[in-house]
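The complex appears here minus one protein chain, its other protein chains still in place.
Then we have chain A:
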Amino acid sequence: MSSSTTFADAAPAPRHAPPILEIVNAVHAYDGVVALDNVSVSAAPGEFLTILGESGSGKTTLLRLISGLEKPYRVGTLKLEGVDVREVPAFQRNCTTVFQNYALFPHMSVGANVEYGLKVRGLPPKEREARAREALRLVQLQEMYDRKVHQLSGGQRQRVALARALVPRPAILLLDEPLGALDEKLRVDMQVELMQLHKQLGMTFIYITHSQEEALTMSDRIILMRKGKIEQAGPPAEIFDSPISSFAAKFMGVDNCFEGELDALADGWASVSVGGRRIDGRWTGKAAPKLGSKVAVGMRAEWLQLADTSPEPSTGHNVLDCVAEASIYKGKYLDRTVKTPLGPLKARIWDAASSARNPSFVRWKKGDCIVMNA
């Protein structure tokens, strides 16, 4: 775990090559509602970049800007493979999209759908078919070449859409929540398949999702968006361990978040008073605020330990007294809620048998407690 201060705004590119995608200060609005507010993004060749955010955070707008389906209101730089594409229409850009609802042409067979990108480029039918069959083999649908689109299941359509976008061999593959419509099991399988495909093809993938789990599993780098702005960007582990704000923390699944006043901040460690108690933790926020200003404290449920008796005082832990409340059995683990002077805390217990039956104390490592901008 990085204990040093991470005032990271943007992570260094994983590979030292000129960026394949470069956007500087993109601004866009729909009917006066701001969708993108001075967003700058770059992607290295071969990177798996995930744009994470809630619906309405501007992530789809960003993707449509890259594909050319949307013309930005204003943009400083918009380069694909080092070439300025601000005035280049969508059909002349070297990137393809896997649409959220697949958008497979209903009047064409699976094969014709996959071949479409080659047909419009004027390739001879023989080569088209060979490459389409190759792409269908890649997504394990080699027998489906002659099928009609409406005869396929949701998962199969998803794969056809993927094959169709891959066939023209784009520099960048854009994926707009491609797994959103699939059921749980299929989604997990497709995540693994997409990762393998990415490794195999060495193509740049730009992936849009609202699921932190998908983002963490697949990406080389995550860009977390909020209300048309980039909230945080960095590799998955960094965003997961060191969210810079309470929004980022909540989005990355930090279960317990409280607001408090900053008492001290030095060497990357912060002290905060919350509900009259002093809590110590790692400072993960961006700019250091003034002492006494509002900051957020967060801890993941799985790092909290419950105890019957008062634990030995230790300098490495935060300790609070508590009263047991609800307990929810989740199969693999047990979620317990305890009442503390801070408010209700959620603790996740993996070993239900050996845990305290009637906990009266809760403690957690100071290193597992994060303090960030509110």
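Here are some notes:
We take it that contacts are C-beta pairs under 8 Å (C-beta built on N, C-alpha and C of every residue); 3 or more make two chains touch, one makes a residue touch a chain; residues count from 1.
Heads up, the rule we're going with is that contacts and distances are computed from a predicted model.
With the options "Iron complex outermembrane recepter protein", "Xanthine dehydrogenase family protein subunit M", "ABC transporter permease" or "Rhamnose transport system ATP-binding protein" in hand, the undepicted chain maps to the protein name "ABC transporter permease" (source: UniProt). Set against the missing chain, the residues A:K71, A:R133, A:K148 or A:K339 yield one that touches it, A:K148.
Interface note for the absent chain: among A:H107, A:K185 or A:K332, the touching residue is A:H107.
Listed for chain A, the residues touching the missing chain in the whole complex are 67-69, 89-92, 96-97, 99, 101, 103-107, 116-117, 119-121, 148-150, 164-165, 168.
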